[in-house]
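Let me begin by presenting the structure, written as structure tokens, before commenting on it.
Our next item is chain A:
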Amino acid sequence: MELAGLFNYFFFSICLAGIYAVMALGLNVQWGYTGILNIGVAAFFQIGAYTTALLTSPDNPAHIGGFDLPGTFAQLVGGEGAFLGQLVGQASILIGLLGGMAVAALLGFLIGWITIGLRSDYLAIASIGISEIVRLFIQNEGWLTNGTRGIAGIPRPGIGLYNGSDFLEFMVLVVVAIGVVYVLIERAYRAPWGRVLRAVRENENAVLAAGKDVTWFRLQAFVFGCTIMGLAGGLYAHFTTFVSPEAFRPDLTTFLVWVMLIAGGSGNNRGAILGAFAIWAVWSGSEFITSAFPVEYVTQIAPLRVLLIGVILQVVLLTRQQGLLPERPPKPLVTDDEAPNRSG
Partner candidate 1 sequence: MIELIQLVLYGVVLGSIITLGAIGVSLVFGILRFAHFAHGDMMTLGAYFAFVGYVTIGLPFWLAFPVAAAAAAGVAVLIDQTIYKRLRRSDPVILLISAFGMALILRSLVQIIWGPSNLVYASGIQLPIRIGDLRIKEDHFYIVGGALVLVIGLHLFLTRTTMGKAMRAMADNVDLARISGVNTEKVVIWTWVIAGVMAAAAGIFLAMDTRLHPVMGWRILLSVFAAAIVGGIGRPYGAIAGGMVIGISEEVSTLFINPSYKAAVSFAILVAVLIYKPTGIVGARR
Partner candidate 2 sequence: MSLLAIEDLYGGYGGADILSGVRLTVDPGEIVVIIGPNGAGKSTAMKSVFGLITVRQGRITFDGKDITRLPTQQIVRHGICYVPQTNNVFTSLTVHENLEMGAYVRRDNYAGQFDKVYDLFPPLRERRNRPAGHLSGGQRQMVAMGRALMMEPRLLLVDEPTAGLAPLFIDQIFQIVKDVNRLGIAVLMVEQNAKKALAIAHRGYVLTLGRNRHEDTGPNLLADREVAEMFLGG
């Protein structure tokens, strides 16, 4: 039995670390590819989580929705008892996730439309504002978010392989999500689109001179990144089955994602994933330190973990700014007169 518990803890950790990896990939499109400094990662994460929660949780008179997508869809094809109903209900989770991504993208577009032309440091300042406003909105607009009581009863997808297989099954979903996002943005990175983004990051004026609409490309990258963060939020909502203002610590979430990306290697998608898992290991591993202290000290010792991550960030910045896996931009297309050199 103990072994099963250990495995479950492992699956649980992979799920959470994986959700952070998705966020790190989203941030990589913004910061790593394009040089957009977004300090409001958590805002898009929360928006995705709440949207997905509203779409898939059962109806609650205390707030608008939930729209119980799985139940509704299952009804359409013969009820939740039937196999087809189960299947369609599970599949409708995807619609919930897409909804979360869409709303995060929409917010990203609105915010980006206003602020994306700003200098990077000004954009960073503006993004704290976004984060703060989203936090306040979730806390205060009870008609939509149920305020501090939060939204419960979000379904955790799964086919019930065996008793207690939830985390294992969810882990598969998370790994698939990472895979899809990875393939998609890795291809984008190697495509001409990614080349333009790198050029924007390195030398905006040269791109302007080449006749490209820099602002439009930056906006695309920003919205793309926000969409991925929204997906991470949706996954998180399904994973925890409950969202509330207290469940999120926006400043900490944003911070962790940043450290993950920088430690892993900005601009390198594998680095982002590696960084997410490595920092998550440190973060959750350090929980054991706090559990070693008597209970009355826990509230004081808990911030030690944040301190540790902060120190890691400074050490990385001082000693290895390129991260564990440095960016490796694809070679420029080989021209004819360079071709002979390749054989040598």
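We adopt the following convention: contacts are C-beta pairs under 8 Å (C-beta built on N, C-alpha and C of every residue); 3 or more make two chains touch, one makes a residue touch a chain; residues count from 1.
Selection rule, in plain terms: all candidates are chains of the complex that A comes from, given by their letters.
Everything numeric in this text was worked out from a predicted model, so none of it was measured.
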Chain touching chain A (counting every copy) in this complex, out of 1 or 2: 1
Touch list for chain A against partner candidate 1, complex: 35, 37, 39, 114-115, 117-122, 124-126, 128-130, 132-133, 136, 139-140, 251-252, 255, 258-259, 262, 299-304, 306-307, 309-311, 313-314, 317-318, 321
